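To start, I am sharing the structure in question, which I have written as structure tokens.
Note that this complex is displayed minus one protein chain, with the remaining chains in position.
Per-chain numbering from 1; labels A and B assigned in written order.
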Amino acid sequence: MTPAGWLAAYLGAVVAVGFVHSPAALAALFACALAAAGRPRWRLLRRALVAVLAFNLAVSAGYAAVALWRGDFAADYLLLVNLRVLLLVFLGFWFVARVNVLAAFAFSPTLTLLATLAVVQAQHFARLARDFRLAFVSRNPAPARLADRARHASAQAATLLDKSVAGAAETALAMRSRGGFDD
Amino acid sequence: MHIPDGFLSPQTYLPAYALAAGAWAWAARGLRARLDEELVPRLAAMTALAYGLGLVMVPVPGGTSGHALGVAMLALLFGPRLAFLAYSLVLVLQSLLFGAGGITALPVNALAMGLAGAFAAVAVHRALRGINETAAVALAAWVSVVVSAALVALVLGAQPLVAQRADGTPLFFPFGFSIVLPAVLLPHLAIGVGEALLTVAVWRFARRRRWRAAA
Partner (left out) sequence: MIELENVAFAWPDAPPAFADLTLTIGQGEKVVLLGANGCGKSTLLKLLDGLVAPTAGAYRYAGEAVTPAALKARGRGRRFRAEVALLFQHPEAMLFNPTVFDEVAYTPRRLGLADAEERARRWLAALDLAALADKAPFTLSGGEKQKVALAAVLAVEPRLLLLDEPSASLDPRTAGWLVDLLQDGPATVIVSTHNLSLAAELGERCLILGENRRLIYDGPVEAALADLDLLERANLAHRHRHRHGGHAHAHAHRHDWESS
């Protein structure tokens, strides 16, 4: 199957799962997905669990508290919603691990180019943001004050802005020099 | 406001996708003719920027930090259309490439934060800049955070109304407006203050650098 085909299959599966309201059926679908995912299944499952843990715990605990107080608690619902969230997030991670997503955008060359350029810069920015954070820790012998944190955050934002403006100009020149858009 | 897949009903996100598709087409209209070596890198850089700004921790009084939106900053500096497109692309990349962020929440987030947030910021700024530039920028950022949060909270809070079993048990997100609105809005009133301070600082920086502000 082509990457674009996988993308369509993934999107179809996501919508279909949204219409299944039986925990038993969702569990069966989950078992199928786990079986089909092959060797990386447990790694993917662990990542999916970690990704949804905070939000789902908060919502589940909140629901349990409110529903018990109101007297309409349904364990069935908790099972349903947690299973569905986990299944959908698992499908997402599986799709991302299985398919080169940039290739799935191949139906639009402009979108592919745009996404590739953006991803390269986004990764660069992520590294830069990490360095900023670590340098701040390194230079602070005690927890920093609010004013320092504010100044640090705005210096970081300004550096990112500066770099993206410069980066855009630089990429434009590089593309022109390599004959991009010369139709 | 990271909503995992599975909490929004298809009855919500399918129409939201239709609406977002219209908005994307509108925002890209006119840009399409200029999709050249000038605009593609600019949009890509802005997308990366929107992503990077999301990694900057907003200082909030009390010590905890929430995540920056950065949409107001992008909208004031580069215009709401470009901000909306860049922010939408970030959401696409986050959900499809980095595996972070739901594909079903995407249109809601794009419309609430990217579109409504950007236009709220620009509208407030235009209305108030004649009075006091700094206050206009700060208020624009604060309003854009609060408007985005309120819209997302409304969509979440509507879930029990949109889809539930015959016996009244929810099928998707379980809480109604009375719980979601205060739970989401109250923290964002404070996050909005952090965002406002940050936006003012960066706005001044951009002015010193003589970047062309959005008309």
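Throughout what follows, a contact is a pair of C-beta atoms (placed from the backbone, for glycine too) under 8 Å apart; a residue touches a chain by one contact, two chains touch by 3 or more.
Treat the numbers as computed from the prediction; the structure is a model and nothing was measured.
**Student:** Among A:91, A:117, A:158 or A:172, choose the residue that contacts the chain missing from this document, as touch is defined above.
**Tutor:** A:158
**Student:** For the full complex, which residue in A:103, A:135 or A:173 touches the chain that was left out?
**Tutor:** Of the listed residues, the one touching the omitted chain is A:135.
**Student:** Which chain A residues would touch the chain omitted from the figure, given the whole complex?
**Tutor:** Touch set of chain A with respect to the missing chain: 128, 131-132, 134-142, 144, 151-152, 154-156, 158-159, 162.
Keep this in mind: only the chains that are shown with their structure count from here on.
**Student:** Applying the document's contact rule, which stretches of chain A touch chain B when the two form their complex?
**Tutor:** 11, 14-15, 17-19, 21, 47, 51-52, 55-56, 59, 62-63, 66-67, 72, 74, 76-77, 80-81, 84-89, 92-93, 95-96, 101-102, 104, 110, 113-115, 117-122, 124-126, 128-129, 133, 143, 146, 149-151, 153-154, 156-158, 160-162, 164-165, 167-169, 171-172, 175-176, 180-181
**Student:** Which stretch or stretches of chain B touch chain A in the complex?
**Tutor:** Going through chain B, the ones touching chain A are 2-7, 9-10, 13-14, 35-38, 40-49, 51-53, 55-59, 61, 63, 65, 68, 70, 73, 77, 89-90, 92-93, 95-100, 102-104, 165, 168-175, 179, 194, 197-198, 201-202, 205-206, 209, 211.
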